[in-house]
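All remarks here apply to the structure that follows.
Here the complex is missing a single protein chain, while all its other protein chains stay put.
Entry: chain A
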Amino acid sequence: MATTFNIIFYVLTFLAVYVQVFLLVTFLENRKTIKNRKGKVVLARYPTVTVTVPCFNEERTIYKTVRSLLDLNYPKEKLKIFLVDDGSTDGTLNIIQKFAKYSNVKVFHKENGGKHTALNLGLENCDTEFSGCLDADSYVDSDSLVRIMSYFERDESTMAVAPSIEVSNPKNIIEYAQKAEYYMSIYVKKMLGLINAIHVTPGPLTIFRRKVFEELGPYRSAHNTEDMEIAYRMQKNHMKIEQCHDAFVYTNTPSSVRRLYQQRLRWIYGFINNTIDYRGVLFQKKYGNFSLFTVPAGIVSIIAASYLFSRIAIRLWNFVEGKIVELRTVGFEFSSPFYNFDPFFINTKSVLFVILILYSLVIVSIVLGHKIAEKKVFPLHILYFFSIYSVVAPFWLFSSIYNTIVAKRPSWR
């Protein structure tokens, strides 16, 4: 039995390490080309762009979101801002209506129908060459749009460009843990962008050529992850998605474990179910690295993380159980674990070295994310990331697998 578990362990960790090495090799191949542009980016031509902001009960953040859009370094006459109130029950509508005075802002109000319906309303009214979305809890850097648009100017075949997303103003350790994770994500997405294998075009300011929706149709509900489904659909139709690593968008992240759990449950559930919906693209050479690397890597990550975390949980339980037995048998006696410490007892099983390799590669990816974003690394955030995610991640991983089996769709909040 132990051997079977060990074989599963080695196969899964091998695949997980493979994924990390693949990303690292991609970075090393392209390290000279990944540079942040200094100063203002100027385009030869400024195409027209519509940014739709779907809002549902976002009264706390929407003002700042719209303000950041109005402050973008992009010609006002070329930028349209659609604020779509998706049947909010708080003061969101009142706030967004105050922005109606701006000539390039248009306010819509509709019954609640979900984010994809709000985005589709924006698409229906869109007459610009490019269209994008900005989540109502995110704020754009003033140079982000022009930097994104430069990617379209550079390559006509580029159909969508996603920005780098950072955590806005973190306050507690849950948010700091996510800050480290988001930097890792900047690195991962950039690498996936370089190999044409991006699987999600996130809500915070991904810009698309309008042609994408004209050819592929509007957003779909897609298990509450419409931003993932549209990327899958684009990949299936051989449309190129890029990652503009020096265009920054700041997003509010869940500040409590419960909210983080709900968000991740939705993401992982979305990933599993979109992958099931698009299972036909898996391991097909014609769909490139997206089909051969990104989606399998996502599947491996979910299975490996679930397995590793369960092993940790079982070990932890055995340890606690052993301590309980000891307490009941001989009572409590204080003894320092470092008393008479002998290096003989340091675990040197290959399992340990393999785990060390995997963790080191994850740390490298977080550090490289910081490097790409040209930010200082805070080792404490990495520590928060590992400690919080190791405890909470198994719950959302298992819940999303369970929900998929019983076909229970997680809610937005």
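A few notes on this one:
The rule is simple: a residue touches a chain if its C-beta (ideal position, glycine included) is under 8 Å from a C-beta of that chain, and two chains touch if they have at least 3 such contacts; residues count from 1.
One rule holds in what follows: contacts and distances are computed from a predicted model.
Per its UniProt entry, the chain excluded from the display bears the name "Thioredoxin-like fold domain-containing protein", taken from "Fe-S oxidoreductase", "Hydrogenase HoxU", "ABC transporter substrate-binding protein" or "Thioredoxin-like fold domain-containing protein". Only one of the listed residues, A:Leu93, A:Ile173, A:Val354 or A:Ile401, touches the absent chain: A:Val354. Although one chain is not drawn, the whole complex shows that of A:Arg37, A:His238 or A:Arg279 it is A:His238 that touches it. Interface residues of chain A with the unshown chain, by the touch rule above, are 10, 14, 17-18, 21-22, 25, 157, 159, 196, 238-240, 285-290, 292, 325-326, 329-331, 333, 344-345, 347-350, 352-354, 357.
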